[in-house]
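Note that this complex is displayed minus one protein chain, with the remaining chains in position.
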Amino acid sequence: MDRILLAHGNGGKLGYELIKSLFLASFNNPVLAQLDDAARIEIASGHLAISTDCYVVNPPFFPGGDIGKLAICGTVNDLSMRGAKPLYLTVGLIIEEGFPLPDLETITASMATTANEVGVQIVAGDTKVVEKGSADRIFINTAGIGMIPEGINVSGANARPGDKVILSGTIGDHGIAILSCREELAFRTTLESDCAPLNQLVSQILQVCPHLHCLRDPTRGGLATTLNELAIQSQVGMVIEEARIPVREEVQGACEMLGLDPLYLANEGKLVAIVPASETDKVMEAMLTNPWGQNARVIGEVQASPSGMVLLKTEVGSTRILDMLSGELLPRIC
Amino acid sequence: MKLVSEFRDPQLAAHLIKAMYRTSRRAVSLMEVCGTHTVAISKNGLRQMIPSPISLLSGPGCPVCVTSNRDLDKAIAVARQPGVILATFGDMMRVPGSYSSLSKERAEGCDVRVVYSTMDALRIAEANPHQKVVFYGVGFETTSPTIAASILEAKKRGITNYLVLSVHKLIPPAMKALLDSPELNLHGFICPGHVSVIIGSRPYQFISEQYHLPCVISGFEPLDILQSILMLVQALETGQAAVHIQYRRGVREEGNPVALRTLDQVFEVGDAEWRGLGLIPESGLKIRRKYRSWDAEEFLDLDVPAPRKAPGCLCGDILRGIKNPFDCPLFGGKCTPESPVGPCMVSSEGTCAAYYRYERYRVQDEDRGRRGEVPQLKPAG
C-alpha cells in the first residue's frame, strides 16, 4: 500500500506531485491553480470575518464523518457565527510518516465535497510530514475568510435581558460518536457525529431576523460551556430548562452508562441563537424548515442577574448553577 | 429511558416534598454514605428542595476519596515500573497522591490506560503478552466482585500477565467507625443502593439494633432519594429504628448470592487504611493466597516513599461528615476542580467537587420546596 513518506514533505518532487495529483485535482479552482506563494483574491469593501482552527480528532475516521469534513465545517461554522458568508479557506496538513495514502485521498475528497457543498474555495495550503511517532497520524489546520453583510453585527456580547435562548438540535451526538470508536469502552451504536456546515441555516435565520443578538456553535466543552461564555461576554444571567434540551436516547444511554453529562459533550453541527423575545417565533419557524434545525427548541431565556452565570431548572423542579466544563471528561464507575 | 425517566417526575417529586413538610418537625442530620448519592443530590438540586431542618451530610462513600495517599503512591510506583501497563477506572486518574498522580505519570510517558470494565483490562493483557497489565482494584462491594470474576477468568484462560493491585474496601465497617466517633451526631443513614444490591440489607442490622438509628437503602434517581428521606423522617418522628429497602426494584434482603460467592472465592477480609478514618480493622479486601499469582503485591517490589498529606486540606473531616466543604479554607480558592488539592475535589464523586460544581452559589429560596420563579442567588456558606 502507498504511504506518505518524509520525502513528500521536504518540498521536492514527490511533494509537488502530491499537490498536483491530489490537492489541485480535488480542490480545483483558478486561484489555487496559480500555485503562487500566496493567493490573490478580490473582495468587496465592508467587514471581513477571519477564523482559524486545528483538528486533531482521534480517530480521524468516525461514524458520520472524518477529520477532513470536520476541518471544513469547523471554520465555516465559526465564520457563520459572526453572520459572515464564508468565501475562502486555507488548509494546513501535518502528516505522520507512514500514513496511508488512500486515507489521505479519502480525507482530501471529504474536504473538497464539503467545500463545494458550502460554496467556498480552498485557495492556499501547505503539507508537512514528520517522523513516525511525532504526530498522531494526521493533524489539520484550516483558516477562513468571509464577508459580513452590511448592518449585521452578531456577537457574543449582545445578549440582553428578556432575550430567548434557542438551540438548533440534539446535543452530545459528536461526543458519543467519537467515544463509541474507543474500543476499550466497547459499546455499539448507530449514532453518527452531527458534523455539518451551518452557513445555510445561519443565512436563513438572518433573513428573518438580521438584528439577532448572538450566535455560537457549542463544540468542545459542550452546551454548558458555550452558555457560560455568552453569559460572561454579555454580562447577563441565563435560566435554562433541562427538560427542554433535546438529547437523543442513544446519547442519554451512553451518558448514563459512562457517568457523563450530555451538557458537556462536544457537538460539531449545532448552534445557540440568542434572539429578542419578539423575534423568537420567526427565527424558530426559519430554523425548523432547515435540515440542520429540525429539532430546534427554545431552551431558556436571558435575565439581568446573576451576571455572568447560568442557572439550570432541573427536570425534577429545582434550580441550581450550570457550571462550565472543568477537568477532563473521563468515563467513571462511581 | 425506561426505569430511569419515570423516577425523575417533577409532580411525584412535589408530592414527596409536600409530604416532608407535613411530617418534618425537628432538625435532623441524615448521612448519605455513597458518593453517587452525593452527586445525585447536588446535581438535581435536592438539598434546597427539602425542608431546611433536614440536613444531608456526605459520608466516606467515594472509593476514590477514601483511597489513602499510600495506596495511591503504590499505584504510581507500579505505573513507573518498566514493561507495566496500569489499567484503571477513569475516576482514579487525577487524584493526587503524595507526590504525583496517574494522569501526571501518563504525561511523563508511563503506560496508564482508562478502562470502563476490568474485562477490558483483561483484553489488554491478552493483547500484550510481553507486558504485565496491572489493574488498579478500587471500589466497594459493588465493584470488587467484578474484579474477582476477572481473576477467575484469567485463571480459566491461562492469562498470567494480568495482575490486580487491590485497595478494595467494605462499607459496613466504615459506617461502624463513623458511629463510634464522638464528633458525629447522626439521626439516620441513606444507605448505598448498589453496594446493597450485592450485600443485601442484613449487614446494616447492627446500626438499628445497637445504635438505634433508622437506615433506608436508596436508589439513585431523585424520587428514590426524596422517598428515602421521607421514610427516614417518618421513622424518626415515630421513633422506630429499622432497616428499610426503598430501592426494591434492585435490592433483595439476601443481596446477590452469586456475586457474594465469587467475591469470597477470590478475596479475604483484612485491615485497610482509609483517608480521613485511618486504619479500620477488617474493612479491606486482600487477594487470597490461592490466587497470589494474580496479586500485584506479590510481584512488584513497590518501594513507596513515606506518604505526605496536603497542608490545610480538610478532606479527612469532610469524609467523616463532621465538616462540609465550606468549612475548608482551601475550598473554591486554592482548591478547585482545575487545581485540586484533596481527593474530594478531584473525584467527580467527591463531596467538594459536587458542592463546587452545583452548589457553590446556593439558590436562596426562602420558602423551601416552593417551585416556580427563579429566586435570588447568593454565594453559599
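As written, the chain order gives the labels A and B, with residue 1 at the start of each chain.
In this text, contacts are C-beta pairs under 8 Å (C-beta built on N, C-alpha and C of every residue); 3 or more make two chains touch, one makes a residue touch a chain.
Everything below uses one rule, namely that contacts and distances are computed from a predicted model.
When the listed names "TRAP transporter small permease protein", "Putative membrane protein insertion efficiency factor", "Hydrogenase expression/formation protein HypC" or "Glycine--tRNA ligase alpha subunit" are checked against UniProt, the chain not shown comes out as "Hydrogenase expression/formation protein HypC". Remark: the absent chain touches shown chains A, B in the intact complex. When you scan A:89, A:254, A:316 or A:330 for touch with the missing chain, the hit is A:254.
The residue touching the chain not shown here, chosen from B:103, B:256 or B:283, is B:256. Of the listed positions B:28, B:72 or B:149, the one in contact with the omitted chain in the full complex is B:149. Although one chain is not displayed, its contacts with subunit B can still be listed: residues 1-4, 6-7, 11-12, 14-16, 18-19, 22, 33-37, 61-63, 89, 116-120, 139-140, 142-143, 145-146, 149, 152-153, 171, 192, 194-195, 197-198, 223-224, 227, 230, 246, 248-252, 256-259, 262, 349. With the whole complex as reference, residues 176, 180, 186-191, 248-250, 252-254, 256-257, 259, 332-334 of subunit A touch the missing chain.
The definition used in the following text is that only the chains that are shown with their structure count from here on.
With centres taken as mean Cα positions, subunit B sits 37 Å from subunit A. Those residues of subunit A whose C-beta lies close enough to touch subunit B in the complex are 184-186, 239, 249, 252-253, 256, 258-259, 303, 305-306, 309, 311, 313-321, 323, 326-328, 330-334.
Listing the residues of subunit B that touch subunit A in their complex gives 1, 4, 8-10, 13-14, 35-36, 42-46, 48-49, 62-64, 89-91, 93-94, 103, 113-117, 120, 123-124, 139, 143, 222-223, 336-338, 346, 348-349, 356-361, 363, 365, 371, 374-377.
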